[in-house]
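Every protein chain but one is kept in place in this view of the complex.
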Amino acid sequence: MGKVILDGVTKRYADVTAVNDMNLDIRDGEFVTLVGPSGCGKSTTLETIAGLTKPTEGTITIAEKEVTNLPPKDRGIAMVFQNIALFPHMDVYDNISFGLRLRDYPKEEIDRRVERASDIVQLEGMLERMPDEMSGGQRQRVAIARAIVREPEVFLMDEPLANLDAKLRVHMRTELQRLHKELDTTIIYVTHDQAEAMTMSDRIAIIDGGELQQIDPPLVCYNEPQNLFVAGFIGSPSMNFVEGEVTASGLSTPDFDVEFDPGQLSGVTPGDALTLGVRPEDVYLREKSENVSNPTQPIAARTDVLEPMGDEIFVYLLTGDADPTMEADDAMPQNQLLMSVDPSSDISEDTDVEVVLDRERAHLFDTETGDAISHSLEFAAVEPGPAGTEAEGDD
Amino acid sequence: MATESETEQGPLSRWVDSSIQNPEKVYRAMFYVATIFFLFTTLFPFYWLLVLALTPNDAIANFGFPPVPNGFNPGAFIEVFQQVPFHLYVFNSFVLGIVTTAVVLVLASLAGYVFGRLDFPGKAPLMLLILAVSYFPPAAFVIPLFRLFTGNVTLFGVAPPELFNTPFAMILPFSALFMPLSIFILSTFYGQIPDGLEDAARIEGTTRLGALFRVIVPLSAPGVATAGVLTFISVYNEFFFSFIMTTGEADQWAPLVWGILSYQGQYSELYNLMAAASIVGVLPVAIIVVVAQEKIVSGLTAGALKE
Partner (left out) sequence: MSTSTEDDVRDTRRSGPYVAVVRWMENLSDTQFAYLLLTPVLLLLALIAFWPLLSTFRMSLYADSLVGASALGEFVGLQNYVELLTGQRDVVLVRPFLDLNAPFRSALTVTLIFTAVSVFFETIVGFGQALVLDQEFRGRRWVRVAIILPWAVPIVIQGMIFFLLFQPNIGFLVEPLQNWGVFTATPLTNSVDSVIILVVADVWKTSAFMALIILAGLQSVDRSLYDVGRVAGASKFQQFKMITLPLVLPSVLVAMLFRTIGAMRVYGIIETVSGCNTVPSLSCLVVSTFRGSRMYGTSAAIAFITAALIGVVVSVYIVKYADTEEASG
């Protein structure tokens, strides 16, 4: 069965550690996405699974067979590449059947499988074309057909949609999901696009700096990020972060305070530096917050820039004295708060407003370590620990 | 612009006038003169061969300028094969050229893959070492090789087979001497194949070597052809080892060099046959140049400008 287990996989080059102690346990038939910024080690991780790169340490098991020292061809895997990597000197049929021909399958068997694979990806009637006579989307289908024709235990996909145009990319996303349903094979998918990861995966593995940050189903990653990196990486636009200090009655930030009982958070004492995280959709105009059962105290702010997206409006707010406070290496003003509001909202730039945060959906992180402390201000603590731990008192 | 003075002046002064106004015209004229000069100087020696070959041997004397054939005797092109087995010499050269090319292409493909696609300690010095081989004069290798091939040297206590007067005595030095250029040409081409294609081939089921010969080499066909053409021409044209490593009998793998020289030596008065033999000997490479000139140009320039 197509289980994939990475145990302590580390890949060091002369001067950098690309992957550090990676542990993954991927179930049979699961669609797992490795996601992270470029250079985070996600592609290297995939290459070690493929056998294109040999790990410095650790073992890899595919379908209950240890494959750490096996060449790619003996691992029962197929792979789809970012640059599509069709052999330009072969027509579609030869490209798709390449792996089967190498393994001396009988002609009828090859024909049958190629026909079925090209059927699945809707390439009928194109088997005699050369790759350079096809569109980007068609080529990508050939690459996928080349992978599925081998009926592998595991599919590896390295940013397969990155080179396609936006429209085609969205379309291919649904095709891949359909394909996964149809084939019921394990898929390990690498992307830097968190939206792709969110929409397609059973679980997302978020990687940064060569290390696994969190592996959980998309909504768990979204709602209960285990650390600041995950919280900031998943979700678009990003979560708002405000740094503050724990007081006896909550968290004090430069421009506003939020209240909670620090005594109920284990390991937190007044004076600790914590970061408040809140997603744009959990920031409300005070007058529209009637559905929020547990709002914070109103926070005074001034609207800065509006970004109407059609189905919602992004409102950039400046808290405090309403001048952006920035330091040299800040990407955005420290006192900026992003709010997402209904398009019907009557709101304009440069006006004073009051906003509230949804206490049940605000997060607290240790500023120093970045670890999540709580995924709600309505209480109790999240035990810092293994992936997928349910936050208690979420309701 | 057009004035009546044009009609009064002679054509020469008219041309001078207009060229002062328009220096482009002068450059154009210089260009045509130069082109015709180069065409004449490169092609005239071939014409001279043709003149000699067509002139009956007893009529070869007192050519004026420009020389024209004194008579018409195409029979020389048949006689040339009867006097000595010239076809055998040419055939030997072909065999030597093809075998050497095959050996060079296989070995240089391996080395070209290594230098074009892999990173490893010692890469740059090794590359220089291999390059250095092509700098040394054949004379610096020939004495030990001659003694080795004539069976006068034992290597590690074993007497190697006597290769003198066999094709191997030429194929081995040819391969070593012409290999570096092919390695450089091929490493450039192989280095340009995207990594993804090699990875894809390996995932699909080839070994690393399989990916080289099933994907990288076929995709670099123009580069392989370039290296092949240059190697073949080099072997066909080689003099030093072709001359020294055989005693010159056509049935003992002596190549073209000896075919031509046998006319100079044994039949020193048969000038028409010397010319005819030369024309026959040039024809194969002339055809290759016409067909593959782009490859030759790109290969020579890439090989030379690589450093």
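Order as written gives the chain letters A and B; numbering starts at 1 within each chain.
Operating definition for what follows: contacts are C-beta pairs under 8 Å (C-beta built on N, C-alpha and C of every residue); 3 or more make two chains touch, one makes a residue touch a chain.
As the structure is a prediction and not an experimental result, all values here were calculated from the model.
With respect to the full assembly, the chain omitted from this view is in touch with A, B. Residue B:Val297 is the one among B:Ile20, B:Ile78, B:Ala159 or B:Val297 that touches the chain not shown. Residue B:Phe63 is the one among B:Trp15, B:Phe63 or B:Phe81 that touches the chain not shown.
The chain omitted from view is touched by exactly one of B:Ala29, B:Ile78 or B:Leu209, namely B:Leu209. In the full complex, the hidden chain is touched by chain B at residues 23, 27, 31, 34-35, 38-39, 41-43, 45-46, 48-49, 52, 60-65, 67, 107-108, 110-111, 113-114, 118-121, 123, 126, 130, 133, 135-148, 152, 172-173, 175-177, 179, 183, 207-209, 233, 236-240, 243-244, 256-257, 260-261, 264, 271, 274-275, 277-278, 281-282, 285-286, 288-290, 293, 296-297, 300-301, 304-305, 307.
Those residues of chain A that touch the chain absent from the view are 54, 63, 65, 69-71, 74-76, 103-104, 150-153.
Criterion: only the chains that are shown with their structure count from here on.
Chain A and chain B have Cα centroids lying 59 Å from one another. Listed in rising order, the residues of chain B touching chain A in the complex are 194, 196-197, 199-208, 210, 215, 218-219, 221. Within the complex, the chain A residues that touch chain B are 50-52, 71-73, 77-79, 81-89, 98-99, 102-103, 146, 150, 156.
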